[in-house]
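The complex appears here minus one protein chain, its other protein chains still in place.
Chain nomenclature is as follows: A and B, assigned in order of appearance, with residue numbering initiated at 1 for each chain independently.
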Amino acid sequence: MTARAIHAGRARAARHPNLVIGAVLTGVFVAAALVSLVWTPHAFDAVAIAERMQGPSAAHWLGTDQFGRDILTRLMIGARNSIVVGVVAVGIGLTVGTVLGLAAAARGGWLDELVARGADIVFAFPAIVSAILITATFGPGAINAIVAIGIFNVPVFARVARGAARQVWGLEYARAGLAIGKSGFAVTRDHVLPNIASVLIVQATIQFAVAILAEAALAYLGLGTRPPAPSWGRMLFDAQTLMALDPKLAVLPGAAIAFAVLGLNLLGDGLRDMLDPRLRTERIG
Amino acid sequence: MNKLLSGAALAAAMVSSMLLGTAAYAQSKDTLTLGMTLEPPHLDPTAGAAAAIDEVVYANLFEGLTRIDENGVVRPQLAESWTVSGDGLSYSFNLKRGVTFHDGSAFDASDVVFSFDRARAADSVNAQKQLFAAIDKVEAVDPHTVRIILSRPEGGLLFNLGWGDAVIVAPETAHANKSQPVGTGPFAFVRWVKGDRVELKARDAAQPIQTVTFRFVPDPSAQIAALKAGDLDAVSNLNAPEAVIAFQADANFEVAVGSTEGETIIAMNNARPPFDDIRVRRAIAHAIDRKAIIDGAMFGFGTPIGTHFAPHNPAYVELTGTYPHDPDKARALLAEAGQSNLKLTLKLPPPTYARRGGEIIAAQLKAVGIEAEITPVEWAQWLEQVFRGTDYDLTIVSHTEPFDIGIYARDKYYFNYDSSTLKAVMARLNETGDPDARRALVGQVQKIITDDSVNVYLFQLAKLGVWRKGLEGMWRNSPVQANDVTGVRWK
Partner (left out) sequence: MLTYIVRRLFVLLATLVVASAAIFLVLEVLPGDPALVILGTEARDDTLAALRAQMGLDRPALVRYLAWIGGLATGVTGISHTYAVPISQLIGERLAVTLPLALISLALSTAIAVPLGMFAATRRGRPGDYGVMGFSQVGMAIPNFWFAILSILVFAVALGWFPAAGFPGWDAGPGPALWALVLPAFSLALPEAAILARVTRTAVLETLGADYVRTARAKGLAERRVLWGHVLRNALVPMTTILGLQFAFLLAGSIVVENVFALPGLGRLIFQAVSQRDLVVVRDVVLLLVAAVVIVNFLVDLAYTAVDPRASKPGHGRAG
């Protein structure tokens, strides 16, 4: 890397502090999850009642939980859990929602109306209520939590994709594509999608953060990942009656959630500022 | 100097106000605010299984012919006395006179006939209808005498009639008891602020407690804070054992660690492989470390049990040493049974003992090579899938009915245990009246189920009562689910 490139990079970083801070926080979050795949300080389910609720020590950097399990280990695997939930749930929304939104914008007419009204109906259901019903029907578990969160990402991406795609369709060159005999699909693929990709990326970052919060809330209500697999929300739930005895049980998992969400939100804002300051994204609940 | 002075003055003021406060307190305190974890769904004990109903109304608001006292002994209540025929098929009850319902109407034999016929009717929704299964006929001999004719001898009838599900209600008001309960008890219903509290008022000015408020505080940490702030005078059973520790060191509070009828067990589906092999059931029993579970899930509160029987009962047989914690033995038994890499499900209902205990048990099973997948379930699902559908491998539950060892002789009970030896002993027990012979037979039943390792017997749930110093007459033990405040007073 040349000195000029480094200088340019620094200059860009200075213009987008959100991006830099967000990238660093998110990097730590992702790194913790990746490291947990190959190494954790202890086994996440190693119960040792005699060593429960200990403070930080050389053996347990962040201390132990109510069953004597290593908290750092559980936080690291909890990060992995959050990333899996976030990636899959946002993936579902991004794929299905974008296809629907693009199709609605390309076809217009009844399809457009159907997608818009369908999104309205799904939006009308408070996400947490539907998630409670879904997990009551199919039982608690990571997959059901992912599906419940994923469903609510579909209309988000459908709306964003539809709105952004309609703007592109309003431009001369998209219409020109149709005029020279290209199919709606081809125009969407060649012109619309590349133009709205940045909006979708920014929205995906924000939804990732929303998904992590949603998973934590579900797990807190006892509806997420099954024990003994660690989930940040579940750790908070377990801590509630114990926090008077040992506050760190409630403080650490919540701090981890806030850290990850903050990182992703900053990253999303930074990306938006860098890619196009006028981008419109939705931020919900 | 100035600061010091004012500090001293403040301290003096505080001391004097505390002294004055206590003096005034002792004379005027005739109210009681009792914290409960769960809110009752309604207040009719004859139409639901929820323990919280009885915890408000039992003995306070509703009365039965008999009642069960703090030590689990049957006592007269609306029936002053009774006689039993020689063949044990006819019971004659002499009713208390001058008793009225809260609406002013008089209580007599016709109310008893109505209440029991209602509970036994074809459209009855009584959760414990089987309590009345042996009753053939209930008749009013005269306004103050009731005769109950049985179709078969039922040694437990007097005990059964002491359950909350067998209380006496009035025909005019029975339909509205869910929201406007009318009974014969010393306390009458005042109001129910849904989601917060039920208030009862004493009918007799001589009652030491004139107003009782049952407050529903679902969260244990909130219960603790409310006790310390004086918003609650007592919590009869804190469901967070970790919270008790804070009160044991506090001179303002009394902590009563008492007994319940709750045998907490790991139930195994005996009919489903691999549990149809006794070696597997015994291996699991050897894999479990009771002490770690009691310490880890219950913070040390709970008495280890080795069989399905309450340790405070004189007929209890100490069998906790039958399957000592021995992972090597467990692995050897599993190998002998030809089992390796066992994968099982462990379904956990909502109570803390199950959810916390389950995580520890899963870890203990893992140590002997059994992978137990934890599945938390709601009560609705537990009742439907595990209890009625017997679709499970392992589950953790506390059996809170008193003297319920008879469930092992039932056909198709959820752990699917079927032993003709045990059924024969149980049949003899039901026909036996002599206390010593009964005790020997009950001991035999306990040994059979432990020897067969039907379930893993963990511990007897403790009742963890906390109340303000000076409160007397609170139940320490919980032979039935009740918060009987009729004998409670402030010192």
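Heads up, the rule we're going with is that a residue touches a chain if its C-beta (ideal position, glycine included) is under 8 Å from a C-beta of that chain, and two chains touch if they have at least 3 such contacts.
Fair warning: this is a prediction, and the values are worked out from it, not measured in the lab.
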Neighbouring shown chains of the undisplayed chain, as defined at the top: A, B
Hidden partner chain, touching residue among B:Ser221, B:Thr303, B:Thr352 or B:Thr390: B:Ser221
Sole contact to the chain not displayed, among A:Ala59, A:Leu133, A:Leu171 or A:Ala197: A:Leu133
Residue, one of B:Ser92, B:Thr173, B:Thr303 or B:Gln381, that touches the chain absent here: B:Gln381
Contact residue for the chain not shown (choose from B:Asp231, B:Asp277, B:Asp295 or B:Asp418): B:Asp231
Interface residues of subunit B (partner: the chain not displayed): 41-42, 47-50, 122-130, 178-179, 193-197, 215, 217-219, 221-222, 224-226, 228-229, 231, 350, 378-381, 383-385, 387-388, 401
Touching residues on subunit A - with respect to the absent chain: 116-117, 119-121, 123-129, 132-133, 136-137, 159, 162-163, 166, 209, 213, 216-217, 220-221, 233, 236, 239-240, 243-244, 247, 250-251, 253-254, 257-259, 261-262, 265-266, 269, 283-285
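Just so it is clear, only the chains that are shown with their structure count from here on.
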Interchain centroid distance [CA atoms averaged], subunit A/subunit B, Å: 45
Complex contact set, residues of subunit A against subunit B: 45-47, 49, 52, 66-67, 136, 139-140, 222, 226-228, 240-245
Residue ranges of subunit B in contact with subunit A within the complex: 219-221, 224, 240, 242-243, 245-246, 292, 295-296, 350, 352, 355-356, 358-360, 362-364, 366, 373-378, 381
